[in-house]
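As you look at this complex, bear in mind that one protein chain is not there, while each of the others sits in place.
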Amino acid sequence: MARPEEHRQTERSLTMSRAMVEAIAHEMREDDAVFYMGEDVADYGGIFDSTEGLLDEFGRDRIMDVPISETAYIGAAVGAAQGGMRPIAELMFVDFFGVGMDQIYNQMAKNTYMSGGALSVPMVLTAAVGGTYNDAAQHSQTLYGTFAHLPGMKVVVPSTAYDAKGLLHTAIRDDDPVVYLFHKRLMGIGWLPAPDGPKTGVPEEAYTIPFGRADIKREGADATVVTLGLHVHRALAAADSLADDGIDAEVIDLRTLAPLDIETIRDSVAKTGRLVVVDEDYRSYGLTGEIIAGVAEGDLAALDAVERVALPDVPIPYARPMENEVIPDTDDITAAIRRVRSDE
Amino acid sequence: MLGVTELQDMYETMVMARHYEERLQEEYLEGKQPAFDISAGPIPGELHLAAGHEASGVGVCHHLRAEDSVTAPHRPHHIAIAKGVDLKAMTAEIFGRETGLSGGKGGHMHLFDPDVNFACSGIIAEGCPPAVGAGLDAKKRNADDVAVAFLGEGAIDQGAFLESLNLASVQNLPVVFVIEDNDWAISMPKERVTDVTNGAQRAAGFDLPGTRVDADDVIAISDAATDAIGRARDGNGPSLLEVQVHRRMGHFMGDAEGYRPDADKDAATRRDAIERLETKLRANDIDDETFDELRSRARDRVEEAIEWAKEQPEPEPSAAYEDVFSSPPSEEPERAPSVADTGGED
């Protein structure tokens, strides 16, 4: 299928949740093997609107409410996928992955390899991620690095409605397990207001965005900011505020963590010499270190200065002043960009 | 058999738990109208209120001592109140204040009060294994303390619950599992997702006693709890208890319950365990004056706690870095024995 030009303007703009639902509905109409399982995905339409309206069109056989048994239904998705179905299984909050983790990382992610390629696991595991609304330590994590660390799953993190739809089409059509992590704060839900940015023009027809291709959301010559999810928008806000001071930051949205588009980042750093990596996941052993290492391996000499901005290694606290302290905000990113520019 | 004084105590605690939820609802909605922004107002984040669950918390915890352990799920306030958790500190925690139970780190789904051995988890059924551990601890200490795990009927399909039943059973531990059946797991009615309508049936597969209390009645619940807790205390092992309760305020605040038939909502409001107990007490010649006294005492305690909590300072941002460990790595003592330990010198 022809892929419409990215960021093509349409007259219609959609929230991220509506763009996702459109992709799911399209794939379900095209392919009877696609179905959706999760808690509160039928009548409720997903706690974060990920399946809003789908029950009406597809009925309970294909939009399946399942028991609170993450091990069983995620594992059932694995088995059904191996049998030829194309299930989408939803974890209501990514924080609940622990309950079904064996099915995720020992079965879903490894069966293709352990079978020597004799079988494939064409499923999507969707999950809501992220904090910023005081839901505390068990309901606010992103865990990006956890999934990206373990081999055998492709990991997708959209930041706009346009990307969300195209990446979800790609995910459902992919013959391998894809973990699709959507940030609650970006969905465009009335009770969880999104920043400006995730609501974009979205073509009505289906289109795919290939995995492993980062997107330069803002071009700039003075510093490279690499990030994902909600923090794409915070980084863009930081870049805008610095533009008044004559600092021109480039903002790269990773979009997929596995596969990772390290080339786009290396090219950008070759140009700017300064790298800031921003993550809403924990700092240690995670995405920030990985990106910086990937750049250093490519061309150590290209790096004049590096900063990482991430959650400190503490569980996410409930109370506002503390949650605000640990989750990187626009000012934290602005300050980090200034620091990598401080010898200029 | 419960005496009238005990019933009055239970009534007062139930009224307190109900009033607490009604007042938190008001506080929570402040700053969230007309636009419901979950992160706005004096209490941000999700809030799961337990109005309609009082008979369970009170009927069970009435038979517990401070040394007995309780784990509660994401809907914990009525259980915490009945277990004797410090009401002021708990309220300050819910308001995210420095003097809250956890200094504002936990919030309403994660209330911890070691003084009365109370803990929570917001992850469905994950409070069960630690309750088994509390039972194991009691057994190892040769104490007659018991542990109670509360869970919703939606949690009985989780491995953590089923594995806990087996471990408690095979080790003959003093644990009571209490299923609060309010018929709903968010938008999912139990018939849609669970194979049995009576969760107590799960007990049979683990060779332990299972009882269901059909009526949302604190006296019946208390009777069943007396047996189960007594069995545990006497060293006769775990039991499973399911009690019928009702969800009066939606799954969480702001839940419009579009998925729930009106008749079901109405029925939940009509079957009120507090009114039921009131009728019983009136039959025992408790007069209006006594009721007024019980109610105003309950309400005053709630008001006092909320007022106090709202005056408490917010935590410093830097407090976020504290408490990850009880012995932070940097403060770990030297490993090498000191001169004194070697007995070399005084």
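Should a chain be cited, it is by its letter among A and B, assigned in written order, with residues numbered from 1 in that chain.
The rule we apply is simple: a contact is a pair of C-beta atoms (placed from the backbone, for glycine too) under 8 Å apart; a residue touches a chain by one contact, two chains touch by 3 or more.
Criterion: contacts and distances are computed from a predicted model.
Of "Biotin/lipoyl attachment domain-containing protein", "Nickel import system ATP-binding protein NikD", "Acetolactate synthase, small subunit" or "Amino acid ABC transporter permease", only "Biotin/lipoyl attachment domain-containing protein" is the UniProt protein name of the chain excluded from the display.
Residue B:Gly258 is the one among B:Gly3, B:Pro114 or B:Gly258 that touches the chain missing from this view.
For the chain left out of this panel, the touching residue among A:Gly83, A:Gly190, A:Pro210 or A:Pro259 is A:Gly190. Residue A:Lys199 is the one among A:His139, A:Lys199, A:Arg274 or A:Arg308 that touches the chain missing from this view. Interface residues of chain B with the unshown chain, by the touch rule above, are 33-36, 254-256, 258, 262.
Although one chain is not shown, part of chain A still touches it, namely residues 11-15, 18, 49, 188-191, 193, 199.
Operating definition for what follows: only the chains that are shown with their structure count from here on.
Per-chain CA centroids place chain A at a distance of 35 Å from chain B.
Contacts from chain B toward chain A in the complex involve residues 35-39, 44-46, 96-97, 100, 102-107, 109-110, 121-126, 154-155, 157-160, 185-188, 192-194, 254, 258-259, 314-321, 324. In the complex of the two chains, the chain A residues touching chain B come out as 39-40, 42-44, 47, 65-69, 71-72, 95-96, 98-99, 132-139, 190-193, 312-315, 317-326.
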